[in-house]
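Structure below; questions to follow.
Omission of a single protein chain aside, the complex is shown with its protein chains in their original locations.
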């Protein structure tokens, strides 16, 4: 259900609770729904983990976790529909099942799937955003608890990176380095009054101490506040204006040494809209798809988790080109994680 | 994930189970996942039921249950993506929240939502179709167990009508009458070797004794076998060729007396593709939207459950016209159920 | 410029005026812009009127007046782009220049054009809605002042019907009868706090005493308030639910006797979206195109003015089908007006 | 190659022939190409005829003959691309292979295919329209020469009906009755200087004495000349304005007695564009698909040949709805022809 | 109204004038309409200029002037619909209001808007192209007369660059240097008999002595005549074939010294159609969006005026990607002009 539906549902639950039902009864019901949701994730992760450990010989394996959340977007909510479309495109018959450097995606040691966090079902019971963000964090931790699974999160809008990175850092016991590909810095203190906005997630991450270095690549829609926040948090911001100068450096990154590893967050709109028209914020002048692959394939470091966010199926071309683009990003990121 | 993904997943699970893991261990894992799935439906239904009973004054209320299953389709699998799109369109800001005859959809006594059966997550664990169909039936029974909720199922392809009607009939303790709007009879003995095919669901229903009368309206793609199976099961088949003759009768139906009530199954392709282009099987010469509403609004009988199936978002127009059409069918069916 | 632009512009004008510029200076500037706008309409109408009177032999002639206003829409603002698209489709080479009953549109005695009211240019100077509505009324009166021109207004959203009907009634010296084809009654007291909303225009018209009878045809999205307001103002509301019963009456209407004539207001969404997908509010179950023509072609009465509103080019099909539909409505209405 | 290419080609051939090559040499080359084209049709028809006669028990069988000609269209040339798209849609896996009244299309006694007349290849050799029209006529006669094949022609634009009907009448030795479904009468004396225009084909047919009665149904874009030409040739013109009055008569037609049989010519734009958007001339207010089937299925008479023309794939919806509509018209016409 | 409409209108005006109305009377009417049009531009420019001067501290400010003229295009006339779409996209909520280098577009010292020249309204009164071109020149001069406004013209097809550059040069009292980004040189002596064709505008400019240097960048559809005309006028033509060689030079341009400044003319089809599909002439192999920004952002020189032309909304993608592209070109050009 869309944001309007969830808002409506939340409204009547509050009205009812005000009238006849005790707050405790309502919260008990919500807790039961949340517990059942986490149990579903846990049981799926456990089954996948058991099987992988039985196979043996694998140190790290990418495991897809969908987070169909779009309501913290400032403009369009379509990213909530992305996870099933990306999964379909990953396995689409029009391409083969091997990554560019030869890893086989059909091999569960490279890629497994633990399904979606039931975001809309939880919101519809009147659960507030702060608690929802904790459910996302708990889900990520659940996946990481099943060695050798490493979470590769399918957004959803960019607000989900905050609870995901928080969980990764808390689970590993220290900060990570983040490679963040995006047209926007997403580092506003708060956007339109929403501290969980998709435009503020990296402010929350830096405040929480979850990252040591934050590299932002592909920037081309950035305000004065965006640059000031960048300086305040010591962010390394690479703007498209100077990409041809920066190209060599970015195609030879070495990250994650001395911290708990590398987190890669790919906002699909880092790409020029020619390559990825299915996004909410069309911002011409971006990276080519090959530019992104050059950066990712040459990155040195231990990638412990990642996300691919902000694909909006409601804006895609009729033959789903952006879904294929998002899927190939996931495929190549899986190859980077798995070992 | 699409059918290809699930098929691939099932394959490796079987390979693993053959090799190192005992069948029992695998089945225990599957059972844990299924139990968690049903628990999630149950807790949501319980919460909605408690609140409605606390409000009081309501005898029957429509409750949406999504079944995102497309793999039993013979042609395209897009209907697996339908439930979230229909929900979004129900609450879309471009129309108001009142049905044509004045029921208020924001009132939980008219319409609630218990979320989706996690079909893809279950299939991806290697669960076979027969067991999956029982999970659907169990989910429907779970909803019906929470008085005054009545299930209004969002497909999904038409194969889901079989486990849904079976559950309704078993829960009520006897057969129902079915009003079935469709371009096709869906009554083949088995289609391309699949007894659970979306083209066979009504054969399964009639064999099981779950329906007394079955009226099929809107037929215009029917083979010799379709007509013979119709005769064999005593189905009342109304073809579009003679619709202008049958119109008056169909706009004054009285069903469900002497049995446990009426079940309404609406395949969106009963409509002419001019009115509903977003379907897998384009079959010109169908009903107009007003024809369908005239039949439904004038139907006399106690509607105990229903479904809206075969909407395929991957074939819809860019502005989502068929989603709006499917949503209005759900809205008006809710009005018919609620009292 | 869109609503956001105009809102932004208004904001800085107010800021400036607060700071350094006297209110009088600002208002003088606005008045000069408005005067220039009305002068442009007047000179074009005068030229067309002079030529028609020189030709002689014509009692009434339809004259197009575009009102590209979309900001009073509750959902999408695309109708502001409609007038040039409708004009293009009227003269499109894919059809001939004769109406169904044989009037020749190339004959200026049937159809002329006085251009658009420069709505966006006026709003961008900080002019408020109330004054803008008066500019629309003045423009209509300017056209009517040039005998034998009769205004056929191209919307724009439905909010423009209020200032247009007000002008028609004031110019003729009494109320008219209105035939209003629409999916919605547009008669709310006020919508989302906007008394000039496109959902309130007919409340304003009835309060002002500008209409004796108001017939609404095609209704299928109407709330309790919509029906109550209808009763309060004595509106004759025909809902689609009962259209097959009402058809004969509606195809034989006689209006305008004893008052100053008939005004016809056609909201393109009166049609089923199968026939007119390019609208902001998709509401299945509407009239067919032939139903609308049957009502208009058989209407008896002196049509003194009219409008065709709510066509939204941003939602049209790629080959512009709804533009052709809106254009044919304008063509047939012109034939009805001209004599 | 499109019209521009063929026109360019014709130009250089003429230039060359003027310069160095004798007219006789050029004409010999053209004749060789035309002879080879007709030989290809003949050998395919012969093979299909031999097989059908060997099967036995069939008196008349529909045989598809594609005529990919679009250059006599006044507006768009897309119909030249229609035949392969219609064939694909006839056999498309999304529907079954049985007609509404139960004939089996996979049975060659109902439907065979003799391929396309290579129109573009012939034009590109500098062959003029008059000779091209004779090649079409010869192709039709070639098919009719192989008993029991009856030609069902896939257009192309409507200009092809003239050489087709001429061939049918000459082959049978007398006039036929024609049922012509269309938004336009196509009966201008000559259109934009082209006597073979798709807007003039029925003037040519009537002048040649190839038809006794000509019934035109679905008309809604007709000029004064169109009505006068209609009267001059004694055409029975049924306009959409009065369709509700004429419906009963048109759904009970009896044609072809006392002449050589019935020819059915279906211009896809007879349908309202809601049902068939993929046409060059969008003309709202047309027949529904069911209206057309009611007329065709109830027609009494011996249908000796027919055509389905003016489907324009370049204007179709993304999922090819109009191709499916054209294909179903061909399927149901085949059932009418075969016996 | 489209070109067909205007042509029709012009025809009847001429017919009338021949018959009964004196040429003087017609010309008086036309002059009144033109005067009113220019008055509207003048009053808006005056209001904006007054406000800016009151704010103080600004030497040059970009001011949008729309010229919705498409009839001098050789192929499609859609660019006449571009100005309102570009304005909407400039202020679209999906991006922020700051340019890449940090100028704030909401600040009127950077960007104001004086509205559209009412091209269609003037043409519809029978005004010929030569006079129309003078109205465009007068409008540009009117804007330049209000210090510190500098015209940034929104086309329209490329024919408008001639009257705009002529006005800029005449107003400043000498030639400018022109940076012209385009797939075509637009320098034919005359195209299809039209000396005002969009393919000839730069021939007119060079003949008039309005430019000293003319640099053309992005060329990839150029004939022998195009190259010869280039040589004749001393044009510096940079073809895409050699862009990788020329890149460094073009990304470091210094123009306008010793003349009256720099004029920048951007034809949207300079971009590869991957980046800008919404153009009339699809010519693969063009510049990337970032290539264009690199050239513009690094250009040294005093930009006194500019235009963005040939965006064709009728060919854009469904989500309006090319509108966003044109808008970002306007935004970045505004930043270049303002100081």
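The chains carry the letters A, B, C, D and E, assigned in the order they are written, with residues numbered from 1 in each.
FYI, a contact is a pair of C-beta atoms (placed from the backbone, for glycine too) under 8 Å apart; a residue touches a chain by one contact, two chains touch by 3 or more.
Being a predicted model, the structure only gives us computed values, none of them experimental.
*Asks:* So there's a chain missing from this view; which of the remaining chains does it actually touch?
*Replies:* Taken over the complete structure, the missing chain's partners among displayed chains are A, D, E.
*Asks:* Looking beyond the chains shown, say which of D:43, D:101 or D:228 touches the absent one.
*Replies:* D:43
*Asks:* Which residue from E:91, E:162 or E:243 sits in contact with the chain not drawn here?
*Replies:* In the complete complex, the chain left out is touched by residue E:243.
*Asks:* In the full complex, which bits of chain E touch the chain not displayed? Write them out.
*Replies:* The missing chain touches chain E at positions 74-76, 220-224, 227, 239-241, 243-244, 272-274, 277, 280-286, 288, 315, 317.
*Asks:* What residue numbers in chain D mark contact with the hidden partner chain?
*Replies:* Chain D touches the chain not shown through residues 1-2, 4-5, 8-9, 12-13, 16, 20-21, 25, 29-30, 32-33, 35-37, 39-40, 42-44, 46-47, 50-51, 54-55, 68, 80-81, 84-85, 87-88, 90-93, 106, 108, 113, 115-116, 118, 120-121, 124-125, 314, 318, 320.
*Asks:* State which residues belonging to chain A touch the missing partner chain.
*Replies:* 93-96, 98, 100-102, 272, 274-275, 288-290, 293-294, 297, 317, 319-321, 324-325, 328
In this text, only the chains that are shown with their structure count from here on.
*Asks:* Applying the touch definition from the top, give me the chains sitting in contact with each of chain A and chain C.
*Replies:* B, E
*Asks:* Which chain's centre, taken as the mean of its Cα atoms, is farthest from the centre of chain E?
*Replies:* Of all the other chains, the one whose centre lies farthest from chain E is B.
*Asks:* Using CA atom averages as chain centres, what separation in Å is found between chain A and chain D?
*Replies:* For chain A versus chain D, the centre distance works out to 56 Å.
*Asks:* For chain A and chain B, let me know how many angstrom lie between their CA-based centres, rounded off.
*Replies:* Whole-Å distance between the two chain centres: 33.
*Asks:* Report, in whole Å, the distance between the mean C-alpha point of chain B and the mean C-alpha point of chain D.
*Replies:* From the centre of chain B to the centre of chain D is 43 Å.
*Asks:* Give the residues of chain C touching no fewer than two other chains, as numbers and ranges.
*Replies:* 93, 272, 274, 288, 317, 320
*Asks:* Among line, ring, star, complete and other, which one matches the pattern of chain touches?
*Replies:* Graph shape, chains as nodes and touching pairs as edges: none of the named types, so other.
*Asks:* Which two-chain combinations qualify as touching?
*Replies:* Every touching chain pair, ordered by label, is A-B, A-E, B-C, B-D, C-D, C-E.
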